[in-house]
Structure formats: C-alpha cells, structure tokens
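One structure below.
Only a single protein chain was left out; the remaining protein chains are all shown in position.
Chain IDs A, B and C follow the sequence of writing; residue 1 opens each chain.
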Amino acid sequence: MMHPKISGLIAATFTPYDSFGELNLSAIPPLVERLRFGGVKGVFIAGTTGESASLLLTEKLRLLEAYAAFQQDSFKVMMMLSGTNQREAIVLANAARKQGIYGTAVTAPYYFRPSNVGQLIDYMLPIAEAAGELPLYFYHIPLLTRVELPMLELLEQVGDRIPNFAGIKYTHNDLMEFNRCLRFDGSRYDVLWGWDELFLAGLSMGAKGAVGSTYNFAAPLYLRIQEAYERGDMEAALRLQQKSIDFIALYGKYGGPATGKAILGLCGFDFGPFRAPVVPLSKERILALEKELTQLGFFEEIM
Amino acid sequence: MMHPKISGLIAATFTPYDSFGELNLSAIPPLVERLRFGGVKGVFIAGTTGESASLLLTEKLRLLEAYAAFQQDSFKVMMMLSGTNQREAIVLANAARKQGIYGTAVTAPYYFRPSNVGQLIDYMLPIAEAAGELPLYFYHIPLLTRVELPMLELLEQVGDRIPNFAGIKYTHNDLMEFNRCLRFDGSRYDVLWGWDELFLAGLSMGAKGAVGSTYNFAAPLYLRIQEAYERGDMEAALRLQQKSIDFIALYGKYGGPATGKAILGLCGFDFGPFRAPVVPLSKERILALEKELTQLGFFEEIM
Amino acid sequence: MMHPKISGLIAATFTPYDSFGELNLSAIPPLVERLRFGGVKGVFIAGTTGESASLLLTEKLRLLEAYAAFQQDSFKVMMMLSGTNQREAIVLANAARKQGIYGTAVTAPYYFRPSNVGQLIDYMLPIAEAAGELPLYFYHIPLLTRVELPMLELLEQVGDRIPNFAGIKYTHNDLMEFNRCLRFDGSRYDVLWGWDELFLAGLSMGAKGAVGSTYNFAAPLYLRIQEAYERGDMEAALRLQQKSIDFIALYGKYGGPATGKAILGLCGFDFGPFRAPVVPLSKERILALEKELTQLGFFEEIM
Partner (left out) sequence: MMHPKISGLIAATFTPYDSFGELNLSAIPPLVERLRFGGVKGVFIAGTTGESASLLLTEKLRLLEAYAAFQQDSFKVMMMLSGTNQREAIVLANAARKQGIYGTAVTAPYYFRPSNVGQLIDYMLPIAEAAGELPLYFYHIPLLTRVELPMLELLEQVGDRIPNFAGIKYTHNDLMEFNRCLRFDGSRYDVLWGWDELFLAGLSMGAKGAVGSTYNFAAPLYLRIQEAYERGDMEAALRLQQKSIDFIALYGKYGGPATGKAILGLCGFDFGPFRAPVVPLSKERILALEKELTQLGFFEEIM
C-alpha cells in the first residue's frame, strides 16, 4: 500500500518554558497562529529541537495535549515518542492515539544501540502497535544518535512487519540514500527532508516535505525558495537559499540549538532558554546576534 | 578535602522483571544476600547494566526504595541518576538523599552532548545540590555516551564548584588517564575501575575499588585475583584473570549485556530478559551458553 | 586576487596496468581522446581513483609525463602530489612544473594528521613553492583521510601565505560549507564539486566545476543534467541524476572503486584491476555487473 505523504513545511517546535524553567503552555497558541498564517503545514513536537531528551514523561503528555488541540487536516501535529526508552514511547504512543494527532516518530535508541535494522524494527514494533492507526516515522539523525543503519534496508524489511510505518524523517547528509528512499518500491514511503540550510539541495534531489526548526520563524523564506525552484529559476532559488545559509551559519558562532531559540525570541516568541546541557545565550550575545541578523536583512527576509 | 574512597567490589546490578516485563522487586533480596555473602561491598543500581535508559522514572523510584532498605556502611547502595535528563536526575537525587543511600552518579548527557568539562559541570551542579551530602560520581563511559572529555580537566575544574563531587566511575580504556586521575591532587578523588575483564590490569595501575556487572555472580573469582595480586603472585593472578576473560569472551559470541543477565539466571537468579533494543538470548542459546560455561569450569570458579 | 576557475567536468582518471600489474601507459591516449570527444575539460591524475596511495614515485613520474603530453588550455591536466609524504610531493611538484601541466593538488596527510589548518598550511607551503606558478588545490576528502578541518578557516588563513593556492577539490558531504567556500571573500577561490552521484545537488548549491571518476565513461549523462539544470527543467534534471544514482548504487553492491574500473573496461578501456587492498571484480561479477548496467539502460545513457 502507498502511505500518505506530507508536502510543504513542518516546524520542529521548541518547548516553551517560563522563568522558573517550567512548561509554559500558554506560549503555544500564538506560535501556532503564526505558523498557520505563514504557510506552515504542521508541527513536529518533542523532537530534537523540542528537547525530548530533557523532558519528563509528564511534561511530554502535557505538551501533547496542548498541541493536539490544534490538529487539523491542514495543520498536522506530529510527536516524537522517544528516545532510548521503549516503555515511555509506548505510553506516549497510546496518548497520541487517544488525542488524535496526525502522526508519530521515533529515533533509534542511542544508549544501547541496535546493530542492525532487524533490531531497530523489533524495538519499534510495540510502539507502532500502541500508535494504532497513526503513521509512525523513523527519525534518522545519526549525528546525534550515533546510529547509522542503512535506510534502504530498513524500508525493505519494515514493510511487512509494521503496517503503519509511514517513512523517514531524514536528517542525514547522504542525499543519494535520501533520493533512493524516496523512490523505493514505487515511492511507497514518505521521506521528509531534515536540513533547512540545504532545503534547495533537498528539493533538487526530490524532497516534497520537510521538517525543520527554522521553519518556526523563517517559513516565508523557504516558501520563496520553493516557488523559485518550481518555476525553474535556480539562480533566484540559490540566492534565497544562501540567505538561509547565512543566518544558520550564526548557529555555529553563537552556539548550536540555543541560537534558534534566541532567534525565536527576537521574533517575538519568548520560549525561555534550553535546558542543560545546552548553554543558553547571554543577553549580550542575544543583542549581538540581533545586530548580525539585522545586518543580514534577516528580519525582512522572513516576512 | 579528601573524599571518601570505596575499596573492593561493587556489583552493577541488573534490573529484575517478571514475565510481563514489569519490575519484580521480590528478586532483589536474595541477590543482595548472595552479594554480601560473596564479599561484595555494595551495589550500583540503575546504571548501564541496570538499564537506566529503558526505565520509567516511576520504576527508578521503586527500584531505589527496594535497594535502599539494604544500605549499610558495609554494603553501599549507589544509584545512577541519569541519563540525558537533568530534571529527572534532580528528582532522583532528592529521592536518593531522602532514602539515605550511600551515593549517586551521573553520565554525560548523550543526546545533546557537552563539548567541554565546564558544560558538564554546569549540567551536574543542580543534580549534586539535590543530592545534598551524598557523594556524586561522574560515570565515564564514552563507548556508550560518545562523550570523551578529558577527566583530569574535569577534576581540575570540578573541585571548587561541587563540594560533594567524589570522583569517577571510570569505564574507559585509557589506563594512563585512569592512573593520573587516581593520583590527582594528592589522591583527592575516588576513581573506581569499570572493566571486569581487565580487573588485574586495573589493580596493577592502582585501582582500589571496582564497579562491574560480573561481580553479581562471579565476585569470588575477582577476590582471588586480588589476593594473588596482593601477595605478589602475578602468575596466579593472571591465570585467574584469564578465567574471567574466557567467560566474558562469550558475551561477544552470545550478544552483549543480555549474556550477563542470562548467566545470572543460570546462577539461580531469574531477573527476566533485558528490554528492547537489547536482544535477549533464546532458550536454545542459553543452553549452549551454559554448556560452554560448564566446559570452562565457570561454575566452580565462582564458588 | 581572484584565482582561475575551472568549469565543467574533470575526469579523475584510473591508473592503467598491464597483465603483469605494471603501468600500461599506452592505454592513456585512447581514453584522453574519448574524454575530449565527450566534452570533458581535463583530467585529475594519481588521485584517489588513480591509486596515488599504491603507486611508486617512479610510476607517478611516468604517469605525469604520459598525461602532460595532452595538456592544453582546453584540456587541463591536474595531478595529485600526495599522500602522507611531503618530500615526495615536492619532487612531484617540481616535475609537474617542469612538465607544464595545468595544476596540482594535495590531500591532508593521513598518518600523522594535522590538528588545525595552520599545520596543514605549513605542510602545503614547500609543496606549493615547488609547484611555482601552477595552481595548488587542497583535496578535501575526510572519508578517506579522516582529517576533517574547517574549510572556511583554511581559506581565511591560506590566502596570504600561499599565493598559488587556487581552491578546494571538495569531496565531502557538507553542502553548506561547500556553498560558503564558493562565496568566500568575493568568490576568490575555485571550489570543485567531488560527488558525481550528487552532481545536481552540487549544481543547485552553486557548483561550476566538478571532478569525478564516473566522468571517465559517463560524461554525456552529466552534461545533459547540466543542460536541464541551466534551462530550469528540474524534473528532467532529477530524472537524469537518478540514472547516475542508479548505476553508482551498483558500486555498493559490487565493491567500491573496483566497480568503476570494471565499468571502464566494459566501455572498452582495459585499464586492468586495482592494486591491493582493493579487491578486483571476478569475471563472473563483471558479467553480472554488465547485465545490470544493460537493464538500467546505462550504455545508452552515456552516449
């Protein structure tokens, strides 16, 4: 059977905290409004950007409930369930099913690591069952999980074993494998592109849907890249993609994922800092970041 | 100030499950009795062997309570608190303090990874505070966390910042660094050796205390290695260490940590299988394992 | 100053051997003729594909001489000089200069590895001097050298120290860094794309010139990709790129670089097998490979 496909941009959301470091669910509705207004097709919650690895199970359940309220056909809510912990993923899969969100995802477990795709499928199986009818994606992010299994082999073996397996959220640098997964078995599976800074490269290699954290605040820029691409104006597309690259390059300078949350704050959405071990930007650094973004014309680009 | 030092063997315990995969706390007292009878000086719970990464927080709290009942000066209960999740570690540190166990440990967070020891200390700080007077160890296991920070630098920087920092559970292959940590600042810190199969190499490089999973069932063998070492009979010590190596070599053949739990079962302690993604041994494989262990004389060696 | 830029395809040539495993220089002219006829703009000799690491210095000198005879403005001969061995690279740089080929390249030394770009520049400096006016490229291929230094930093530091430094042959998977290097300092340097299977992704991110081994036999396919790209027909471009991906996927099945040399043989150019440790394809495997290529329509695609 052909699985449903996502097209367009899905924002991998940040988790909002208040000044005590507790969940601040009231920050969610304004962001969702902005995302929908900006042409984003859904959210991916409690993922890497959403600090899955730093959230208590009880917090994840509250987060799920808060976002589930916005689930629509035109605005899909997806949740990452784990992690290293199959038990917790099963609890969350059940909750996701009951809340009726669009879909779910799991990473490879990254403490004890599966050494082949068979072990990975065995691990995913009871989670997928708990998710019921909801699509389950495998979230491939070897840079963080240090699990780099062959994705074509996963697709070959998973098919008959997990009926609701929908595809891959592909956050890896092997564009050849990405393209081959897209085409596998008559394009049976959905393969979502996970590198914002290479959005155009992803499109050129066949991407239709993409999940990323900078779509939280810069979706209009990416939609313009896509328009240029679709009308065959590759010079314009590259020029726009380079604007994405130029601001994402600041992540390296200011310090990883915390930079993204700081930019979200500069866009008017105060989600608080990341939890440790991610180091938040100081106020001085945020000011310097804002200055550089202004010089790049960032705030006009994302309108 | 000098920190307290542990000498002798600490068993890194397995987590017991019943046939439904639920915690089976009734399996704990007989094991503790065996450990004490066999000369083991304490337990390290919810660590790598104890499947920290696969346990729910609620399960960890129940496990803590079950083991805390056995805390004595002569039988130390230590608990690993995390993981990737500082929040959860703080909850557990508070609980450990209230239960009055001997000590605590944390690994480096292994999804978002600290890139220097300063970030690691920042991460540990509120956990250490929640632990109160209880000693906190850093559990260094780069093979699994993929965080390989310089441990001497950690000791240099941690001293003034975390008063209850006690030392390192050192499960890494750099015996030179291990020895230098042992001697750092007038042997200020406790550095526990974490490779059972190289127990003798650890002793020769200065180890006094050791934490390992095979001490759950084979402590007498290691105590004999230590006796031979202490009386200077290095031939006998090596002969005995080779018996340890020979049975641990079966882990590679039968499949990682699950083999250890299967051996525990063969020794009369049914703790159930590991949770996924660790693949349990089939009944046939357990029989074959038992046969090989018998051929090695394993069951006599551990008396 | 702006450095000269290469546009179009450069074939990373295989080294030809006779049935005794000795250099077979007579195989070179027919290949060069084919390459020129097929629209290829030059050759890159004694590189990865050319088995630099398996050739004696005396063999490299003979190879250089044999190819130098074909140097023209419209057909550029480039040579990789090393390797791990600065001395040998200097000998070769002198010879390349005397032979008057177009340009040279070096990889990062990969036994003792430079730990920062300053060390790499120090290593390249006397080689570049020996090359005189000839452009020197850094050949970035971390997958094989296991040296992954930041290329922007190299460009920042190299400029004032090596006047004939021309740019980077970029065989790495970081398309964001590739694009930033292309634009560095007003597009001062030449950055050549090194992944044939991602030729289209490279184009979309700004590549103008490319060096690769499949251009030895399949250049027409890549020129058609480029034409489609340039007229903005991205569907056609992707369709053609997928043909490249489909035959390069056979490399994984039949065994690495040896597959490329076998395909060259199937195209009528007998260059003999690779030297050890690369394992050559057996006759049976070559037949099976030919059958699969035929099924893919490969031999029509490369016309």
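Simple rule for what comes next: contacts are C-beta pairs under 8 Å (C-beta built on N, C-alpha and C of every residue); 3 or more make two chains touch, one makes a residue touch a chain.
In this text the structure is predicted, and so the values were computed from the model without any measurement.
J.: Could you list, sorted by label, every displayed chain in contact with the chain left out?
T.: The chain that is not shown touches these displayed chains: B, C.
J.: Looking at B:S7, B:S26, B:Q72 or B:N173, which makes contact with the chain not pictured?
T.: Going through B:S7, B:S26, B:Q72 or B:N173 one by one, B:N173 is the residue touching the chain not shown.
J.: Can you work out which residue in C:K5, C:R36, C:R62 or C:R113 touches the chain that's missing from view?
T.: Considering all chains, including the one not shown, the answer is C:R113.
J.: Using the touch definition up top, pick the residue from B:A12, B:V191, B:A237 or B:I302 that touches the left-out chain.
T.: Candidates B:A12, B:V191, B:A237 or B:I302; residue touching the omitted chain: B:A237.
J.: Spell out the interface residues on chain B facing the chain that's missing from view.
T.: On the chain B side, contact with the omitted chain comes from 173-176, 179-180, 183, 197-198, 200-201, 203-206, 229, 231-234, 237-238, 241-242, 245, 248-249.
J.: Suppose we count only contacts with the excluded chain; which residues of chain C make the list?
T.: Residues 48, 51-57, 59, 84-88, 91, 109-114, 119-120, 122-123, 126, 144-146, 256-257, 274-279 of chain C touch the chain absent from view.
Operating definition for what follows: only the chains that are shown with their structure count from here on.
J.: Based on which chains touch which, is the overall arrangement a line, ring, star, complete graph, or other?
T.: line
J.: Note the rotational component of the Cα superposition from chain A to chain B, reported as an angle of 0 to 180 degrees in steps of 5.
T.: 180
J.: Nearest chain to the global Cα centroid?
T.: Minimum centroid-to-centroid distance belongs to A.
J.: If you average the Cα atoms of chain A and of chain B to get two centres, how far apart are those centres in Å?
T.: Chain centres of chain A and chain B, defined by C-alpha means, are spaced 36 Å apart.
J.: Centroid of chain B to centroid of chain C, CA atoms only: how many Å?
T.: 50
J.: At least two other chains touched by the same residue of chain C: list those residues.
T.: There are none in chain C.
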